[in-house]
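All protein chains but one are shown in place.
For clarity, chains are labelled A, B, C, D, E and F in written order, and residue numbers in each chain start from 1.
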Amino acid sequence: MQPMQHQMMGYDRAITMFSPDGRLLQVEYAKKTVRLGNTAIGMVCKDGVLLVTDKRIVSDLVVPEAIEKIWQVDDHIMVTAAGILSDARILVERAQEKATGYRVTYDSPVDVLSVVKDIANVKQFCTQSGGLRPFGVSLLIAGADESGLKLFQTDPTGLFYQYRAVVIGEGETEVEGILQKEYKEGLTIEEGLKVCVNALRKSIDGKEFNAERIDAAVITEKKRVMERIPKERIAKLLR
Amino acid sequence: MQPMQHQMMGYDRAITMFSPDGRLLQVEYAKKTVRLGNTAIGMVCKDGVLLVTDKRIVSDLVVPEAIEKIWQVDDHIMVTAAGILSDARILVERAQEKATGYRVTYDSPVDVLSVVKDIANVKQFCTQSGGLRPFGVSLLIAGADESGLKLFQTDPTGLFYQYRAVVIGEGETEVEGILQKEYKEGLTIEEGLKVCVNALRKSIDGKEFNAERIDAAVITEKKRVMERIPKERIAKLLR
Amino acid sequence: MQPMQHQMMGYDRAITMFSPDGRLLQVEYAKKTVRLGNTAIGMVCKDGVLLVTDKRIVSDLVVPEAIEKIWQVDDHIMVTAAGILSDARILVERAQEKATGYRVTYDSPVDVLSVVKDIANVKQFCTQSGGLRPFGVSLLIAGADESGLKLFQTDPTGLFYQYRAVVIGEGETEVEGILQKEYKEGLTIEEGLKVCVNALRKSIDGKEFNAERIDAAVITEKKRVMERIPKERIAKLLR
Amino acid sequence: MQPMQHQMMGYDRAITMFSPDGRLLQVEYAKKTVRLGNTAIGMVCKDGVLLVTDKRIVSDLVVPEAIEKIWQVDDHIMVTAAGILSDARILVERAQEKATGYRVTYDSPVDVLSVVKDIANVKQFCTQSGGLRPFGVSLLIAGADESGLKLFQTDPTGLFYQYRAVVIGEGETEVEGILQKEYKEGLTIEEGLKVCVNALRKSIDGKEFNAERIDAAVITEKKRVMERIPKERIAKLLR
Amino acid sequence: MQPMQHQMMGYDRAITMFSPDGRLLQVEYAKKTVRLGNTAIGMVCKDGVLLVTDKRIVSDLVVPEAIEKIWQVDDHIMVTAAGILSDARILVERAQEKATGYRVTYDSPVDVLSVVKDIANVKQFCTQSGGLRPFGVSLLIAGADESGLKLFQTDPTGLFYQYRAVVIGEGETEVEGILQKEYKEGLTIEEGLKVCVNALRKSIDGKEFNAERIDAAVITEKKRVMERIPKERIAKLLR
Amino acid sequence: MQPMQHQMMGYDRAITMFSPDGRLLQVEYAKKTVRLGNTAIGMVCKDGVLLVTDKRIVSDLVVPEAIEKIWQVDDHIMVTAAGILSDARILVERAQEKATGYRVTYDSPVDVLSVVKDIANVKQFCTQSGGLRPFGVSLLIAGADESGLKLFQTDPTGLFYQYRAVVIGEGETEVEGILQKEYKEGLTIEEGLKVCVNALRKSIDGKEFNAERIDAAVITEKKRVMERIPKERIAKLLR
Partner (left out) sequence: MQPMQHQMMGYDRAITMFSPDGRLLQVEYAKKTVRLGNTAIGMVCKDGVLLVTDKRIVSDLVVPEAIEKIWQVDDHIMVTAAGILSDARILVERAQEKATGYRVTYDSPVDVLSVVKDIANVKQFCTQSGGLRPFGVSLLIAGADESGLKLFQTDPTGLFYQYRAVVIGEGETEVEGILQKEYKEGLTIEEGLKVCVNALRKSIDGKEFNAERIDAAVITEKKRVMERIPKERIAKLLR
């Protein structure tokens, strides 16, 4: 049977339904939402982990400094997203609560993987229980903990993978090609940032591109604290 | 596949469903409701933040003073809306309770962003859980707190952005053009009010337009208290 | 797309659904129910607020005195309705409980606006939550409190407006024309009652019309207590 | 659009749905159930209130004395019904509990109107909440309390009216005509009973009619206690 | 409109739906289930009440003594059924619990009518609440209490009638004819048993019929205890 | 109307629906599941009760000893099943808990019939409540208690019968014929086992049949403890 026929027969009208070929179509559609989202890149460098994302400013009258596409979960953990951003916010707030709860209970920072697993579980739940829809968002979760620098990606299914460098959103195909060519394990933060910013520049239409549009942040292995990268530093890389 | 086909196949019959191209059609329809609503403008001026809105008085026999399209959430926070106004009222009452609760608990005024996030979370929830519909309303939330003058817009998705000047409702396209030309960062409240009122005049059919129709309020950075702007002051601007 | 097509496609089969043009069709149908209901008029006069309504006596064998189409919510607040009267009764009983609760808690009469908002919130809730239908009734709520004489109308959406004079139900269009011509702000109760009764007479088919059919009540600013107007007084006006 | 079309489009498949012309079709169908039920007549006489009803004995082997179509709610209140009799029983038992509860709490008999309102509220609830169907029954509720003799009718909508004389069920049209001609306010119980029994005789096919079929009861103003009328007394009237 | 059309349009797909002519089709289908069930007869005799039923033994290898189609609810109350027997068992167990509870609370046997009403209420509930189906079973409930010998029948609607003699199940039409001819009020248990057994013999195909197939029990007015009638006694009647 | 038409019209899409001829189609389909299951035989012998079942080993690599198709509920009660085996396991675990609970509470072994009734009630419940499906499994429950040797069969409806010998599953028709010819009441366990094993051999395709495939167990009246029959003893019978 053809996919179109499966659509005609309604296998894609509920998350609680498999199609005859064993697929969860609603979850696959949620992944398409992600591919329509703004491009976001993560990269593990020699001395820190980077998130770089396109802010996609919709209007001149928006306050660009106020658009955060990179959220702080805890001192040492940050998140960016592609897809439905209000969905992302719900997950980020949940992660923040988890991290705070952990600090209060154990008097030490939560490890990155625990946060990732908790987000992934919520996402999985929304692919199995009726009366809900899957989260239409992929997250990049970056951090530094006892066991080093970490970079994870979770998709709408609730799957997660650990990456050295990763891209989500509309520029996915193009940027991934660039990362595979230019990413090397020993890159410094500065070198890595350059790779990311230039990859974004190539994937976004030239005329619309400028440093204002970019949100970037880093967590160094030493400080283990999220630091936003000032737009001047990005502008310099673009010259 | 064409949009029309997606409608025929029912992807737009529930908020818990993605269409094959990854869209939430019910949420998009809710946004159309907003574009059918009365025009509402927000503007950050040098010394205060303004909300100006069209009251759309339906009958001569209505008591015009009693129509409030700008609601006070707390001394220092106010809200206006475009779309289903009974939906707006539910959100405003929730915000009022949150603000009061904050004052009681912390003995200080709530910051504007917290109120915005709470409203946005409720809106997001109504785009993901079955048996509910999305809120058919966009809100402009203006206020003054420790970190300065603030103006936010939240849409039916639960997304929010901070603006310097913004318009929602039926006059959106026309007024936005005017704001982009005439808004400058250093405008006084008086100058800003003039821009807003004139923009409204242009977007509303001339014959039906008069000062009675306009609801306007301001929160100055100094006083941090919402003040309604008397209609005489608006009438003067219209001469 | 045409409205008829939206019906064919089922956008009007649930309150939890927007149509592609951003309308809530079930709520619009509920408003039609109101326009099929008996005519009810409210009017703020110089010294009191009036409700005048058509009882629509269905049978000679009904006890006409027992048909109340104007209900007392508290000493100083009364309500009439057009649409599904059993829906109205549920809302009135809720209002009565709220008013009593307020008296018990604060030892003073509730203000009219609080009662109106509470009714409007219940109505809004029934336009957003699945498994319920909207209330098929509009209410006129009249009263006298600290801040003066009040007259409100709430529709099935949960919207409310304050009026000087207002009509709901099947005679809406005709009576509204009369009110706009004949209503003036300084009318005495006696003059206002005459306007209302004559407007009803014109909107109801002459042969079927008589004083028996009319239910009228007033709350004067002085007494702040609902008083039913005896049918003799109405009969006199009809001569 | 035609009614038939509304049926084709499913507006009559749920109580939680209005049709495009503002009707609740499921509730209207429930009223048809009532019109298929056995004929039941109520009448307020000079010195008491009467209920007279057709037992519709289905088989010779049924114990006719055991068929009660008139139920006692409390000493001074009785009920009869037309429509789904198992639905009626549920409502009667609820009324009995309410009356008993009232006696226990206030040490005095409940007034008739309170019982009527409680039944009407349950009926209204079943016209608004999904997962239920409307009650397919109309009730006649007769009683004597502090404020005199009372006779009410409630329909599946949850509406109620007070009557001097009223009929429900399959003989509705024919009997109502008779009542309108023959009912006068000063009738004694004996005269009223004769009117009712003869009206039943005319509406039921002659051959099948006999005194055995009739269930009748009276509450006199003096005694305020339900008394069943012996079939001998009815038989005498039929001669 | 024709019945077939009502089926095409789905009025018979849920118990919570009336058809346009005011019928509950699902409940009517449940009654058909009863008419497919095994024949069961009840009879009030001079000195006791009888239940006689066809066991319909499906296989030679079944233990016929273990098939009980007549269940004891309490010493003085017994039940038989036609329709879905697993549905019957649920109702019987409920009745047993009610009877035991009554004995424990009041230290005296429950009256038969209370048990009947409780079963009827459960059945009615299952005709009004979504997510359930009506009970597909009719019960004959026989007993002896303070007020004499009792025999009731309850159908899937939750209706009940008291009978002198009654039959349910597939032989209904034929056996009812026999009962109407041969039942007389003064019959002894022995005479009544003969009428019942012979009626069963006529309604069941001759070749398949034998005493083994019949389950019979009696409660005498004197003893007020259910006694099973030995198959020898039945075999004697069949000679 | 034809069965096929009832399927086209959806009477078989929910357990909470009767078809117009009074059948519960979903429950009938569940019975088909049973007829697709592995063959299982039960037999009451002179001195014990036997269960013999086909293990249907799916792969050479399965550990055959680990496949239990006969489960122990308590020392003196055992169960086998045909149909969905994961459904069976849920019911068996429930029975085990019930038996343990009984021992703890009453300090004596539960009687077989109580266990059977409890399982049957759960099964009935799943044929009446929406949001569940019927259990797709029939069970044979064998045991020895105070009142002797017992063998019951329960089907997906929640019906149960006591048998002297019984078969369920794909070999039902063929094996039942054999049992009816060869079963006699005085058989010893050894003789009965031979009848069962040979009946299985005839119903299963010869080439695939061997002693490894057979699971058999016995509870003797004397010991009242389930004993698994070693495959050597079965192999001997097959020679």
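In the analysis below, a residue touches a chain if its C-beta (ideal position, glycine included) is under 8 Å from a C-beta of that chain, and two chains touch if they have at least 3 such contacts.
Nothing here was measured: the structure is a model prediction, and the numbers come from that model.
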item	value
Hidden-chain contact residue, picked from the options A:23, A:46, A:98 or A:194	A:23
Among F:136, F:169 or F:192, the residue in touch with the chain that has been omitted	F:136
Option touching the unshown chain, where F:93, F:190, F:208 or F:227 are the choices	F:93
Missing-partner contacts on chain F, residue numbers	7-8, 10, 12-15, 25-26, 29-36, 58-63, 66-67, 84-87, 89-90, 93, 126, 130-136
Residues of chain A in contact with the chain not shown	1, 9-11, 15-24, 117, 120-121, 123-125, 127-131, 157-159, 161-166, 176, 179-180, 183
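In the analysis below, only the chains that are shown with their structure count from here on.
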item	value
Chain centre separation in whole Å, for chain D relative to chain B (CA means)	54
Inter-centroid spacing, chain E versus chain B (mean Cα positions, whole Å)	67
Touching two or more other chains - residue numbers and ranges from chain C	10, 15, 130-131
